[in-house]
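In what follows, a single structure is set out as structure tokens and then discussed.
Here the complex is missing one protein chain, while the rest keep their positions.
The block that comes next holds subunit A.
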Amino acid sequence: MPAVTETRETVEKLAKSSYEWGFETDIEMDIAPKGLNEDTVRLISEHKREPEWMLEWRLKAFRMWLEMKEPEWAKVSHPPIDYQDAHYFAQPKKKPGPKSLDEVDPELLKTYAKLGIPLHEQALLAGVEGAEDQKRLPVAVDAVFDSVSVATTFRKTLEEAGVIFCPISDAIREHPDLVKQYLGSVVPAADNFFAALNSAVFTDGSFVFVPKGVRCPMELSTYFRINARNTGQFERTLIIVEDGASVSYLEGCTAPQRDENQLHAAVVELIAMDDASIKYSTVQNWYPGDDEGRGGIYNFVTKRGACRGARSKISWTQVETGSAITWKYPSCVLAGEGSVGEFYSVAVTNNHQQADTGTKMIHLAPNTRSTIIAKTISAGRSDSTYRGLVRMQPKARNARNFTQCDSLLIGDQCGAHTVPYIESRNMTARIEHEATTSKISEDQLFYCRSRGLSEEDAVGLIVNGFCREVLKELPMEFAVEAQKLLQVSLEGSVG
């Protein structure tokens, strides 16, 4: 075979494989009619070319969902969601988007510019027609991986280390034993209303498997997914880390993401065996709606990690600035003796956003430890609630928890609430809880401004100072982006 042909074929193969590696959905795919019934579930399963057991699994979840009621206890309110008035599969791909950047909401573009996103990517993010056709990887990817070959190298490195990182749909076909064993083992379909819904209809998401003794050679990021722009409505992520292995996983994107789907209900399951460690970092910046809160995304997420092995560790770090409504409690089930759960969170609400977030630390085994650092920033007319549960089960001898919840209020029309639930069934367990509420004072603002900082820079600096303990848990580049994001999210909130 002439060298040229070979090269071309290789390139095509590479391009194709990276396409599969990415999460691009099939363009040809037809669209499920609106509504949700068993046929919808079958259609999804069929299109994903899933084995029979998976379909059964979904149907079981769907039947449970029918029996369940939407939770009402969270301190958020929204008009009732009509679950029959949505497409559960493949929304129209070719809905006409804006023709050029000129047609995009200038407010959105301003935000992109502030976040330092290059023009081409702004077009991509805003869904400008044809922007995808320029063969470049979207968002932060191109800073690191600007060609197919680099993406392939990345994939190779993981393969050599024995790490599996692929779309969940591929894993269902290619690693059925792992998926069967672990899917739903941390968040069963019956867990809650949104988890059941997700189990029935999930279409996207990641699968990660890190075998015994392997430290994953690189941070895994949803950035690497080719079609990161179209975040799935019902994502399903499953991460399994075997004995002595470790991984750091980054989810999300600081660029504001718009989506026609108002309802998002993801499920994330983490499993850590003996001495394994999982670090899961999220930066979430979904469209919060306009100043009046119209059109924002409802984000109902179930995230849970199981520390199954002795001395295993799961650490959640999250920076949440987006969504109209957020309902989210990344949790740790500490079943392995001496296992460690951590939750570091910054939640920012502005305008009319509502957030009800927090964590659950369930101590099942002796000598387990958990740390919760939750920072809540409320501005505008927003409302934010921290809801945290720490439960010490009878066998949790000498278990420890330290919780610190700090709220920062900007202006006097916003609210912050802290709702700790503490349940201890073991006398030797120790639980410490600290909570503070503060305001950005006029003194602080004036002090900064008298040093030449603009009011917005001053707020940014003070807010970032307030969040420091959480931000330092984020991987370096992510932390820098998150800092910028915090500042942009709070713009116009003072004065």
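Convention: contacts are C-beta pairs under 8 Å (C-beta built on N, C-alpha and C of every residue); 3 or more make two chains touch, one makes a residue touch a chain; residues count from 1.
Everything below uses one rule, namely that contacts and distances are computed from a predicted model.
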| UniProt protein name of the chain not shown, from "Anti-anti-sigma factor", "ABC transporter ATP-binding protein", "Acyl-CoA dehydrogenase" or "Probable septum site-determining protein MinC" | "ABC transporter ATP-binding protein"
| Which residue, A:37, A:181 or A:454, contacts the hidden chain when the whole complex is considered? | A:454
| field | Of A:185, A:404, A:437 or A:464, the one touching the omitted chain in the full complex | value | A:464
| field | Interface with the unshown chain - residue positions in subunit A | value | 441-444, 446-455, 457, 461-462, 464-469
